[in-house]
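Every protein chain of the complex appears in place save one, which is left out.
Then we have chain A:
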Amino acid sequence: MSDAKMNGTAAARPNPRPNLSQQWIRRRYAAERRFRLYGLLAVAAAIAMLAVLLVSIVGRGYSAFYQTQVSLDVFLDPAEIAADGRTDADTLMGANYMALVRESLRGIFPEVTGRTERRDLNRLISNSAGDVVRTAVMDDPSLIGQTIRLTFPLDDKIGMLHKGFIDRNLPESERVVSDREIAWYDRLVSEGLVSTGLNWNFLSKGDSREPEQAGILGAFMGSMFTMLVTIVLALPLGVMSAIYLEEFAPKNRVTELIEVNINNLAAVPSIVFGLLGLAVLLGVFGMPRSAPLVGGVVLSLMTLPTVIIATRAALKAVPPSIREAAYGVGASPLQVVLHHVLPLATPGIMTGAIIGLARALGESAPLLMIGMVAFIVDVPGAVTDPATVLPVQIYLWADSPERAFIEKTSAGIMVLLAFLITMNAIAIFVRRRFERRW
């Protein structure tokens, strides 16, 4: 069929009129309404899931922020604390304060005499009670010889009973607390000695095998130091590599290869970076095990590709007219980048950094490989101290059998979320400051 003939007939016939019928228009609007409905449903589903998640975490975790305490009158027996009348720090440090607490407890329950019975009675109170007395005495040695009222955390099982997580109506064999312990607890309650208070231990201590003594601060500081190392390494390195690759590097086979590899690295499973850290950082360079320094290096390797890709995209998005304007007045290539391109790209760079760091903060697999899964009681004070991080801590607690660790696990997730939100808020604040129209 010849083109000329087709064109000829098509040109001769006028184009059909648009369909202006009500039915046609209704169909178009119906399609739009349907699309909006789907969108609303998707958003509603997402919000509902988020709400379920938050409610279940907060509902389970909030109780970890307060603890069950008992107040006892403790006689600070000079014979027990400083037998030979010395009150130097060493003597005060080494005294058996737990015995004083037990003595006081026995005063409330004089009928308990049997050896096993007494041992069980002593277990009502957390074995950190001695530390409470020690702190009081060391702060003010003149208290020795007096009777003072001190508040001690109760054991985690009694705490669970107090918070209502243990059902009294179950047969004794299916409960973690015995009938006898419940009776003792009830007597303490009836004498008005049991109270609840803010759980400062949780926010100010490191991990412990005893749930009532376990705190999140160790993991929090571990995460903080790890993130610090990650930011300090990944952000400048990533941004500078991206600027070089995007603005200065010649476009040839080598840079193309580098680009492909960076894109591939962004998709490498995180545990591979952990193995790399184990083999190279610990194996070859002999860096300390379980240290936030190593964790930070591993996570920054993992974050680098994300930062580089996001930064390059942000640099590419800067309008070429701005570059031309700067070149036109005689700016050098570096001046063009530093004075004009980088400020305009900063919001995009920050977005990339947020995504990368949020992923790094929630990462646990690579850190397991370099030993950050160890049980560490001390709160780390430097990047070389052994530490664990929040996600690993949550994993450790979730793995622990005690009932009281359930609330700790959820509370740990709350702290992790708070950390994440704070970090993002800072990044969004920085992004806002640089956001400009052009």
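The rule we apply is simple: a residue touches a chain if its C-beta (ideal position, glycine included) is under 8 Å from a C-beta of that chain, and two chains touch if they have at least 3 such contacts; residues count from 1.
The working rule: contacts and distances are computed from a predicted model.
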item	value
Name under which UniProt lists the unshown chain, selected from "Phosphate ABC transporter ATP-binding protein (PhoT family)", "CoA transferase subunit B", "von Willebrand factor" or "DEAD-box ATP-dependent RNA helicase CshB"	"Phosphate ABC transporter ATP-binding protein (PhoT family)"
Candidate in contact with the missing chain, chosen from A:Arg134, A:Arg312 or A:His340	A:His340
Residue of A:Thr87, A:Ser321 or A:Thr422 touching the missing chain in the full complex	A:Ser321
Identified contact with the non-displayed chain, of A:Ala89, A:Ala267 or A:Val329	A:Val329
Missing-partner contacts on chain A, residue numbers	251, 319, 321-332, 335, 339-340, 344, 436-438
